[in-house]
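Read the structure below first, then the notes.
In this view, the complex is presented without one of its protein chains, the others remaining in place.
Order of writing sets the labels: A, B and C. Residues in every chain begin at 1.
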Amino acid sequence: MSFVPHTKTDIKAMLQAIGVEDLQALFAEIPDNLKITNELQVPAALNELEVSQLMSERAKLDAGYQSYLGAGAYEHHIPAAVWELVSRGEFYTAYTPYQAEASQGGLQLIYEYQTMMASLTGLEVSNASLYDGANALAEAILMAVRANKKSKSNKVLVLGSLHPFYKTTAQTVTSLQNIELVEVPIDFESGRVELAKLAQYTNEAAALVIQQPNFFGCLETVDELTDWAHQQGLLVIAVVNPTSLALLKEPGRWGQLGADIACGEGQPLGVPLSSGGPYFGFLTCKKVLIREMPGRIVGRTVDQEGKQGFTLTLQAREQHIRRAKAKSNVCTNQGLLVVAATIYMSLLGPEGLKRVALASHHQTKQLVEGLLKLPGVKQAFQAPFFHEVVMKFEKPVAEILSYCQTEGILAGVNLNVLKPECGNALLICVTETKTMADIEHYIQVMKHALSDHSQRSKIVENGLGAKV
Amino acid sequence: MSFVPHTKTDIKAMLQAIGVEDLQALFAEIPDNLKITNELQVPAALNELEVSQLMSERAKLDAGYQSYLGAGAYEHHIPAAVWELVSRGEFYTAYTPYQAEASQGGLQLIYEYQTMMASLTGLEVSNASLYDGANALAEAILMAVRANKKSKSNKVLVLGSLHPFYKTTAQTVTSLQNIELVEVPIDFESGRVELAKLAQYTNEAAALVIQQPNFFGCLETVDELTDWAHQQGLLVIAVVNPTSLALLKEPGRWGQLGADIACGEGQPLGVPLSSGGPYFGFLTCKKVLIREMPGRIVGRTVDQEGKQGFTLTLQAREQHIRRAKAKSNVCTNQGLLVVAATIYMSLLGPEGLKRVALASHHQTKQLVEGLLKLPGVKQAFQAPFFHEVVMKFEKPVAEILSYCQTEGILAGVNLNVLKPECGNALLICVTETKTMADIEHYIQVMKHALSDHSQRSKIVENGLGAKV
Amino acid sequence: MLIFEKSQPGRQAKAIYLKAQSAATDIPANLLRTTKPKLPETSELQVVRHYTNLSKKNFSIDGNFYPLGSCTMKYNPRAAHRLAMLEGFLHHHPLSPESASQGFLSCLYELQQMLAEVTGMKATSLTPMAGAQGEFAGMAMIRAYHQARGDAARTEVLIPDAAHGTNPASAVMCGYEVKEIPTKADGDIDLEALKIALGPQTAGIMLTNPSTLGVFERSIKEMARLVHEAGGLLYYDGANLNAILGKVRPGDMGFDVLHFNLHKTFATPHGGGGPGAGPVAVGKRLVPFLPTPFVAYENGRYYWSEQSTNLQSVGRFGAFMGNAGVLLRAYIYMRMIGKEGMAEVANMATLNANYLQAKLAKAGFKLAYPERQATHEFIITLSDQAKAFGVTAKDYAKRLLDYGIHAPTIYFPLLVPECLLIEPTETESKEELDRFVEVMCQIKQEAQTNPELVKTAPHTMPVRRLDDVKAAKDLDVVFLG
Partner (left out) sequence: MLIFEKSQPGRQAKAIYLKAQSAATDIPANLLRTTKPKLPETSELQVVRHYTNLSKKNFSIDGNFYPLGSCTMKYNPRAAHRLAMLEGFLHHHPLSPESASQGFLSCLYELQQMLAEVTGMKATSLTPMAGAQGEFAGMAMIRAYHQARGDAARTEVLIPDAAHGTNPASAVMCGYEVKEIPTKADGDIDLEALKIALGPQTAGIMLTNPSTLGVFERSIKEMARLVHEAGGLLYYDGANLNAILGKVRPGDMGFDVLHFNLHKTFATPHGGGGPGAGPVAVGKRLVPFLPTPFVAYENGRYYWSEQSTNLQSVGRFGAFMGNAGVLLRAYIYMRMIGKEGMAEVANMATLNANYLQAKLAKAGFKLAYPERQATHEFIITLSDQAKAFGVTAKDYAKRLLDYGIHAPTIYFPLLVPECLLIEPTETESKEELDRFVEVMCQIKQEAQTNPELVKTAPHTMPVRRLDDVKAAKDLDVVFLG
């Protein structure tokens, strides 16, 4: 049943005040032949108890696994205070802060967020979020093409080590504006793009997209790539994992001049996995580019009495002012997740975030070490990595995954599906949420999975087929 | 690690401002021979991630059962809004509203609570909560003995159908003030105390305690009992379940004059089971008794400018003013649970609460009907009941319970333990949280439990012994 | 005070900190960070207190009447929040195998079905993350449709002048040129102008109905006929769906594609600017072009239908599959209001708007479309008052804040001068509406007797009116202190 407060008496009094007979009269301007006559094929209303029972059952179906999946969405510990605060009605149920005076809480928070993201990426300015990491990249590409006045090219170079879903998303969005993404192939030894490969690309492009760590967890030689791009007149777009930035060189310091734009997925900063969203995309850039930036930006200013205050600024870039001439169509963004990220970053601070990065990386190394002791397992790439790694197997990974799943472990992302060119490989991520005991358990399970009789013995033990 | 904000620099500066060398110097007045020298035998600190992992494991050990336990603690659906609001820091982390001007939120809420509880029990005034239902009864007994100026007796009559833990708690508290609780035995046919039984008790008592519905779920003849007590010069103390009061006659209307004091466990009003607490005791009474009431009371008044406001009142009853002469030693009460209950009652309203009562009662009747079709099961008592019922079995109930538990059902409270005089019986409660499918499942499991081979067959099926 | 101003070097929220690890010596030094990022160094209590107190400076639905037109600020059920945060959903990785995702997928599948049903469409894809992205996806589908038919000449999209800014912006992002269609004085679109604008270059038209003027476009059927005859398709901007839920369906009006704003119609929270969710639903013609992935069902199993099996799809709109947690909340809301509740939403939203409109008109406020019925929202114009007392729509907006009421949408749609677009939504009570009228009358009174009071409002907010010009001129978007 709906959430309306109206009593019968209310309705009667209100109809009377309007001067109509009944509710139907309020819809008199709608042509009768358009009105719904049949009952909607929608289930009957459930009360809160019933819907709670329903959703608990549904949620249970998906629960109970230990996950080693990463590939752009990372399970980190989120301090309890984060969502206790995010859930406060004042954050949860506010609209976009168009009335600045009644939204100083949210606005100041975004200003703090912008400061944190700019500093984390080593750039000068930040917007207030975009839909997700992949969309942030799409917008960054549009922005770079607009901004690179010197280049007339509609081509953008994209390293082959970019997250495949980022690439397709960027393609979906930018191809309609006739932008062409040109992929620079990776080196299958190192797992990254080697500088030498770039030589064959002329300066016929507006920008270069570098993901660090790349989709495989490998680290690109960002300084060299950035310098090359700048020498060719390309702008550099960095796609980065914010957790890694507590440890890895910030885009603003890549090469001689630094990347021009940084973007990425904010999810690791206090946002739960939640089946893929809502997350948020972040976007920062050099100050000279701010007028090409999409999305909202909060500025600090003063009120009539000279008191500090915060407000949305540079709105002339946005659709509600510029309409067809706006820098982007984005309106609703991912504000609430920015609240989560800002509180998360405040709780962790520079040292806390670094420890998350180091601990995750450390645990991944522990797992790799253990796995390498098993027969038929190899590390796919030689480049240094951060907290995520590609492992190759002799046995088909689909079988391995399915066995591990019956043991309650989601052992990794099957690259046979996502990046077939990598061969029979798993992309595996460990974060600080996994204990040494978990990792040892994973190795034991994997050992069994790799043994010849894993499937059969499992069936005997559990009376269950593999749940694939 | 603790939650202190001090940096090394802070500590140094502060020690300097105090004018001492080091932290130890701050404890100079503590005799050295008292100071701890050995390390405390307490586990090392866990960070939030670690403690989350620990507690999740612990919680899982107790999860996953469908419970049909009642006996004073009832599982009702709690609307999500209740604890979303209760958890707001402004409610959760405030202290007692001694500074009224900075506590108007909490104070107004208690005033609203008092109004609701008074009306629900049909009495004139309410306090702001006591520890729990059993302690509320203990205080009600002390209060009645103080208040019954006509009676010089230190005896209080207690129906034998009172919750056994309420009786022992009341005994713990009141016996030290030389009050004697005299038990009036129940009728084992009806499951309640028959009026005729009371005739043998003289008026040598200060009060009569009636629980409605009683411990067995049965309904007492409250009008007759109340009138008898008043005729004998006894005050009447009603122990009631607040959910039931949406349906059952309120204590203020029992008999000709109404009960004098009502008390009970507030848990059913939006408080989770949570292993037995925190719950809250409520206490309401006729206005003439207000000065004998224990605990805090909020009053409505005006401020300097004549504006409505709320404040703690009649504090001269309390320990912080009257010390040894106070009406009770209670100080900290169960404020946060009162917040939950007030929001719960506001969301449900009179009709919503009545539906909870009716639905719970209806489901219990469904279960009883189904159980009565099974062999070797009888309803123990003839009196009408509310949402809780005693069933007798031929098979030992401990065995039955243990079988049901392996099937994930906590089938009832074993009265062999709690009220041995009832024989081989279970006290079973169903609330609105159980669907018809749940109830049918319960009946099926019970059917199996009652069959001769339940234990053995179970072992074969699951490879598990009974988890007792 | 900024959180950075509470920071002290070396301070930590210790209980949250992981045990220290030694440096990552396996990573080459030139790839490591050498500067300390400017994150606050604070205690847990400092953070909790800072953001608790910041939150108190926000208006919100939970605290205030919020009649922000076009934004549908209705009650966001707490049950939806709680249930979408159940562990099974919250810890579910988007790339989990389908066999470990049946709970989540079944909800999304049913949501797709329900959304198609209430709009009279054939199929739904849930991936767009807000209305604007839904628009983009929808227009991309229209483009793909024409292209698939080899109809490359259709380069133009028609958009009424009253449309939301995202409409033209989205069309342009899809590579289209935008042509504005004027609105008549009665609030309906100028059919004659439409006829003239239509042609072989027309890819389609983007419409809201009811329009952002708060009136129902009466000749919608005729318009649909005209556009279809010209070879174009019709896009429905679902922002105003709240007005017609369970009453009329865009599919029945003749629309080919639409987006939902689940964060409006289906009561998911706005979160201070997001997240939203902008699923798209399509009629028969556009089914092959739906964004991927969407949820399919076969042999008792829910699964993601990907690009690989939907070769004509316009593609992927994000790294994963949309704002899943928002979708869950909308699903829960729809299951709670159910069949019975859909029309009740539209009925009471419309009743509330018409009631407010009638009362304000009676109180002397000028309606922008006095001859029209309000839908779920309506417009008043203060241009007379602006002329007489110099008190503008903005001044009213700011003064309303002083009374604890969030301002309606102002200066939108652009064609009505000094306008307030007022949308009370169905979850507000008559008492709340009466209070709004009272306050509006009070401000009108103030505007006459003490215009300065209104022009310098707000007076009771944490700050007075802010200097937007300075904000843009002396850009300060990052704390450097």
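Note that in this section contacts are C-beta pairs under 8 Å (C-beta built on N, C-alpha and C of every residue); 3 or more make two chains touch, one makes a residue touch a chain.
Everything numeric in this text was worked out from a predicted model, so none of it was measured.
Note on the chain not shown: across the whole complex it touches A, B, C.
Only one of C:40, C:77, C:232 or C:318 touches the chain withheld from this view, namely C:77. Counting over the whole complex, chain A has residues 1-10, 45, 47-49, 79-81, 84, 89 touching the chain that is not drawn. Touch with the hidden chain on the side of chain C covers residues 6, 8, 11, 15, 43-46, 48-49, 52-53, 56, 61-64, 75, 77-79, 336-337, 427-429, 431.
Assume only the chains that are shown with their structure count from here on.
Between chain A and chain C, the centres computed from C-alpha atoms are 21 Å apart.
Multi-chain contact residues, meaning those touching two or more other chains, occur in chain B at positions 48-49, 79-80, 84.
Shown for chain C are the residues in touch with two or more other chains, namely 11, 13, 16-19, 42, 44, 48, 52, 77, 79, 81, 83.
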